[in-house]
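What follows is a structure written as structure tokens; I'll ask about it next.
The other protein chains are all here in position, but one chain of the complex has been omitted.
Showing subunit A:
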Amino acid sequence: MLDDLTLEAAAGELTAVLGPNGAGKTTLMRVCAGLIRPTSGSVLVLGRQPGSAETAARIGMMPQSTGAWTGIRPLELLHYLASLYAHPLDVDALADRLGLHALARTTYRRLSGGQQQAVNLAGALIGRPELVFLDEPTAGMDPHARRATWELLTELGAAGVSIVLTTHAMEEAAALSDRIHIVDRGRVSITGTVAELTAGGESLEDVFLANTHASIA
């Protein structure tokens, strides 16, 4: 799935990883989380091999396919996740910020897709990580929730948190990213800032289309 993929995400920056379906973005996340071991090569996350409790504590993960026990309530899940960390964020304050108090009595399976995304985002941030991996964090969110999430990501960057984000929304990548890697067939095909990538006058979507293959023929 990944073929000699090398990319760097600078400290305190928002790095976007763009690519068509099947390009290897989710596999990249799983490798960085230590869920999958690469068959060859090495992965260093924050200078360490992924998988240990110490490394996991420094990283907040929001995998695309993440979920929760169907019967758990959002705040119960966040209190549980907070208990795994030494200096977690205040659960009530984070729930306030993301509007989760209104969902306090709803079990996870009864939340909408966008509401589940908000809970999952909170779960990725609860441990006060220095690096956050967000796999399509705004998929399924309405425009209000999406804009609120963008504001939150900007706030995280200002606080010194490094963010690696995947998305299919080009305007999201253009609005938020300090640096963009476009990935295709398991390799990085082009890298640059938004200004560098669009210097020829094309839109970011044009650059994306020119540097990737269609996943559906």
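Just so it is clear, a contact is a pair of C-beta atoms (placed from the backbone, for glycine too) under 8 Å apart; a residue touches a chain by one contact, two chains touch by 3 or more; residues count from 1.
Convention: contacts and distances are computed from a predicted model.
S.K.: For the chain omitted from this view, which of "Ion-translocating oxidoreductase complex subunit B", "Ribulose bisphosphate carboxylase large chain", "Transport permease protein" or "3-methyl-2-oxobutanoate dehydrogenase subunit VorB" is its UniProt protein name?
M.R.: "Transport permease protein"
S.K.: Can you work out which residue in A:47, A:143 or A:160 touches the chain that's missing from view?
M.R.: Spelled out, the listed residue whose C-beta touches the missing chain is A:160.
S.K.: Using the document's definition of touch, tell me which of A:61, A:75 or A:165 contacts the absent chain.
M.R.: Within the whole complex, the residue contacting the unshown chain is A:61.
S.K.: Of the listed residues A:93, A:195 or A:214, which contacts the missing chain in the full complex?
M.R.: Reading the full complex, the residue touching the unseen chain is A:93.
S.K.: Of the residues in subunit A, which ones touch the absent chain?
M.R.: 30, 33-36, 51-54, 56-59, 61, 63, 65-72, 76, 80-81, 83-87, 89-90, 93-94, 96-97, 120, 123, 125, 127-130, 155-156, 158-161
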